[in-house]
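Each chain you see keeps its place in the complex, though not every chain is here.
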Amino acid sequence: MAKARAFQEIPSSMAAQMAADGALAVWPAGALEQHGPHLPLGTDALVLDAIIAGCREELGEGFNGLFLPTLCYGKSPEHLNFAGTVSLRAETLLSAANDVVRSLVRHGFKRFVFFNGHGGNAALLQSYAFDLRAEYDVQVYNLDLWGGGFFREIIAEVFPALTMKEVHAASVETALMQYLYPHLVGKVPPRGELKGSDGLRHGWLAEDFSPTGVIGDPSLANAEVGERIYRDAVARACGLLRALAVSE
Amino acid sequence: MAKARAFQEIPSSMAAQMAADGALAVWPAGALEQHGPHLPLGTDALVLDAIIAGCREELGEGFNGLFLPTLCYGKSPEHLNFAGTVSLRAETLLSAANDVVRSLVRHGFKRFVFFNGHGGNAALLQSYAFDLRAEYDVQVYNLDLWGGGFFREIIAEVFPALTMKEVHAASVETALMQYLYPHLVGKVPPRGELKGSDGLRHGWLAEDFSPTGVIGDPSLANAEVGERIYRDAVARACGLLRALAVSE
């Protein structure tokens, strides 16, 4: 069966047809930021793209939705002191989100999913969904890999012994990369003695917690577990996207 | 005992002294937005100001922190179709937050709390705390009344029979207003048959859920319960603020 469609791969005429059919427009947002000594800078977008590829296979051509190309840059001020991190300012990311929606509204798209693979984008895009709803009268849903408990169940299943929070470049991300892009994964560092936080959310820098940039314990990861996490993520995302695609 | 200090009430020389002493600068952010047929537009800021007044009493003059005046406007696009709602654009709220921090950094303030009383501000201010940390090398903590489970325990205690989510103008807000500002509270509407949401976060409008603007069930509220919630909120906020004030 053919895959669910992507804007990049279809001609304008098919986009017009799908807008008329009330298709979901799915906008993936990643990041380019340090992921510890063992994972590449592009981890967030690479993982997201792999999950989307899996979803497109599973959802198939009949899916009433369309995937936009992934924005491979995100808001990452917390990692800017590590080389290679590129951070969009909050205002730039809001402008880009606005441009995506405003452009497609002209063509009749009315329902959007911001499919976000970077924790640092989540709150901003969740907040802005309200502004876009009010400005353009469109539905904007937030599907966040790192938020809303997306990985909660599978973590409980595959890492029953996990004792640290999975914040950044820890076991879930490491395992996913080991499965999906093993040639890009280096030697997994030991868990560090992380300095404590304060009970309240606050604006941290990665180096507050760890000199390596890893926040959590990556040592439980391996490729087999990565595959399980990956399959769970694809299934879960498909479930959410299918529900939206028929919910109107 | 004298109250914890407020910027509005002290001369510049004392602000200089407190900056030198490493004082916390607490910035309260409210909103002006519809709160159903029974609560006033200013509910968020009024409740926040009452909690801050309680905190200032309880923390006392020895508290190494200072309260900024409340921003009585917030980001409320979800309520803009109800008269009297004033919504700052996301960019305006970010600019204001930036101006507050940038101004006080000049004087040596290094630690900030964004004490937020409006759910619609929370994600944006949480996200921007990271940008401010990276731009000005300051600590920005987010103390959100509507987020992070601030009211979770007291709700379980005072509303054991609660069956709907407390989203907007429901029992907690109603009870707090009945206790704090009874003359501003009208007849409490019955719980409505709320239309369902979609499982994912999304950018909603208040009218998606309820024609009255109430999202939840306000019918459990009364002033005595309001007092219990209020005392719990003051105690909880004081606990968090005290921990920060000594945590450096």
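Letters are used for the chains, namely A and B, taken in the order the chains are written, and counting of residues starts over at 1 for each.
Here, a contact is a pair of C-beta atoms (placed from the backbone, for glycine too) under 8 Å apart; a residue touches a chain by one contact, two chains touch by 3 or more.
Note that the coordinates shown come from a computational prediction; the quantities given were computed from them, not determined experimentally.
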| task | Assuming 2 chains are placed, give the number of copies in the entire complex as this structure defines it. | result | 6
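Methods note: only the chains that are shown with their structure count from here on.
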| request: Round to the nearest whole Å and give the separation of the Cα centres of chain A and chain B. | output: 29
| query | Which positions of chain B touch chain A when the two form their complex? | reply | 75, 77-78, 80, 87, 89-91, 94, 113, 120, 123-124, 126-135, 139-144, 148, 198-205, 240, 243-244, 247
